[in-house]
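Sharing a structure here in structure tokens format.
Yeah, one chain of the complex is gone here, protein chain that is, but the others are all in their spots.
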Amino acid sequence: MGVTLGELAAKFGCELHGAADQVITRVGTLSGAGPDAITFLANPAYRMQLAGTRAAAVILEERNRSDCPVASLVHPRPYLIYARIASSLYPPPVPRPGVHVTAVLASGARVAPTAEIGAHVVIGEGVTIGAGAVIGAGSVLGDGVSIGASTRLGPRVVVFERVRIGARCILHSGSIVGADGFGFAPDAGTWQKIPQVGSVVVGDDVEIGANTTIDRGAIEDTIIEEGVKLDNLVQIAHNVRLGAHTVIAAMAGVAGSTKVGERCMIAGGVIIMNSLNICDDVMFTFGSVVTKSVDEPGKYSGQLPAELSSRWQKNVARFRQLDSLADRVSAAERAVAQLQDQKKND
Amino acid sequence: MGVTLGELAAKFGCELHGAADQVITRVGTLSGAGPDAITFLANPAYRMQLAGTRAAAVILEERNRSDCPVASLVHPRPYLIYARIASSLYPPPVPRPGVHVTAVLASGARVAPTAEIGAHVVIGEGVTIGAGAVIGAGSVLGDGVSIGASTRLGPRVVVFERVRIGARCILHSGSIVGADGFGFAPDAGTWQKIPQVGSVVVGDDVEIGANTTIDRGAIEDTIIEEGVKLDNLVQIAHNVRLGAHTVIAAMAGVAGSTKVGERCMIAGGVIIMNSLNICDDVMFTFGSVVTKSVDEPGKYSGQLPAELSSRWQKNVARFRQLDSLADRVSAAERAVAQLQDQKKND
Partner (left out) sequence: MGVTLGELAAKFGCELHGAADQVITRVGTLSGAGPDAITFLANPAYRMQLAGTRAAAVILEERNRSDCPVASLVHPRPYLIYARIASSLYPPPVPRPGVHVTAVLASGARVAPTAEIGAHVVIGEGVTIGAGAVIGAGSVLGDGVSIGASTRLGPRVVVFERVRIGARCILHSGSIVGADGFGFAPDAGTWQKIPQVGSVVVGDDVEIGANTTIDRGAIEDTIIEEGVKLDNLVQIAHNVRLGAHTVIAAMAGVAGSTKVGERCMIAGGVIIMNSLNICDDVMFTFGSVVTKSVDEPGKYSGQLPAELSSRWQKNVARFRQLDSLADRVSAAERAVAQLQDQKKND
């Protein structure tokens, strides 16, 4: 337990200023870290906290070093280095290989000997679970599911039949992958269910948040490419494709058959309509509603910021008359032009 | 396994063009279907894929038949016929009657002999489960719950005490029916909980999406009428009534005591405020916020479409000054009118 600053500097390619034999056992915030903790300065908003830190060491950029009252690990990308150091100090728990006595395995399930199957797990026929995978307590895997090596399912995850999950993924508690997409044909005032016979394919290194839902495809598969990160309570509808390394924050949703490119960043509460194409490298800000395809990388917005209701209501009332206001402006412009013409002719 | 085109044409009332003895074993998309698959053309956006299809047959309207390079099943409503054919090719799995050895049943539970009770299910006192019903692994049913015949609960569904679910319903994984409504009375800066003593009544042929929540009524019941379809992550608050055959897409919510009529279509992310009345046959588009009752059928919207942030910010800044802009227009109009008057008097 613990590593020295010298070891960290060497392992993560930083320039060390301070005692190489200082032992680090934990991480902390700039303002809260104690003398055995390492912290970082990445966001300029926290720069004023640097002078007062009591951390053992701070990961920071060269330009901030002179203001650091304690040891420092200098690197041009302190946030990334912090992430790597924290990952080394707090590795995920080592799987405890074996199948809990209360788990229920159907015939033909192939579980790697190094995988951990938790209490009350239910595993269907023909399931494959890779080396070092962890299936959290109470999870349910349908027939024919495959779980890649070193993938971790939290407690109470459900993965439906034939869904394929890659390696090194994290499926957080309560997430549901492969339930039916929402498809119905109208039938004389009622709805005829359309069987959802596709599946879901999840690439490597994907993270899926708590209580997030990803539906199986109607005919072909819903695709989550490698490196995608989904936050909590996200909805991914049937036949969506999410490009590699795209991130989606909490409470955002992507409707059916929409394709989202690679490295997109979708903020919390964003709703993306069905059957759109969003190109690579697009960012949508908080709460936007996306109604059209986007074919140009960049930052897109669609939310009006909340303000005092008294003021808001006045502007809303005007908004609801905006079309006629615009007509009035046109009329005024014509009248002015006419007056100007008359003036000229005077 | 498999059915001939001739059988399908006869059973579903289509006009067959092609070999009646062609065997169909699966469904596919226009572009992806292979020679043993049937597909359909309903959305004109996919019409251009028709010429290249390698499917065994396409379900389509008469007007598209001449462009179809393979066999066709002609019907004026191809999407509905597709839904019916797919349902016949992919029936839900047949229940495996019996109670799993790990399930926990309280005294007095009446489970039909043809029902399937999955692993680790917990069933309360006096529960009634109808013929052919399926209770997915890890589901929990409170005391006095009744589940209608042929209704299917996915894994990890929770149905609270006294809730009544109709026949032929589908409750997807993670859905929760009958948890407490959100009711508190203010009490000197704190909140006094109001017991939620009503229940939930769900009609026949209702589908409830993954991780969707439907709260029990405060005093009387929350009502979900027959044929309602709810997508994932939908919230239905206490004392809501949803009229028959209304559909609600993912991440939409209906707040307390609001009544929604029959055959309404509520798109993803819509928020409907409390204590409203929405009449029959209303459609709300993606992301709308509904703040007033609606007494006229039709299509309603409330979302601003996202656009490039640079452009968006300019319009938002103007929106925040909209009330004063409107005042300026009025002032300009008065000034113009005065100038026009003066002109006339010149």
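Observations
We just call them A and B in the order they show up, numbering each chain from 1.
Everything below uses one rule, namely that a residue touches a chain if its C-beta (ideal position, glycine included) is under 8 Å from a C-beta of that chain, and two chains touch if they have at least 3 such contacts.
What you see is a predicted model; the values in this text were computed from it and never measured.
Touch with the chain omitted from the figure is made, among A:P95, A:G124, A:G138 or A:G181, by A:G138. Contact between chain B and the unshown chain involves residues 102, 104, 120, 122, 138, 140, 156, 158, 160, 174, 176, 179-180, 182, 184-187, 189-195, 197, 211, 213, 215, 219-220, 233, 235, 237, 251, 253, 255, 271, 273, 275, 284-285, 288-292, 296, 298-305, 307, 311, 314-315, 317-319, 321-322, 325, 328-329, 331-332, 335-336, 339, 342.
For chain A, the residues touching the absent chain in the complete assembly are 26-29, 32, 45, 77, 79-80, 82-84, 86-87, 89-90, 100, 102, 118-120, 136-138, 154-156, 170, 172-174, 205, 207, 209-211, 227, 229, 231-233, 245, 247, 249-251, 263, 268-269, 286-287, 303-310, 312-313, 316, 319-320, 322-323, 325-326, 329, 332-333, 336, 339-340, 343.
Just so we're on the same page, only the chains that are shown with their structure count from here on.
Separation between the centroids of chain A and chain B, computed from CA atoms only, is 25 Å.
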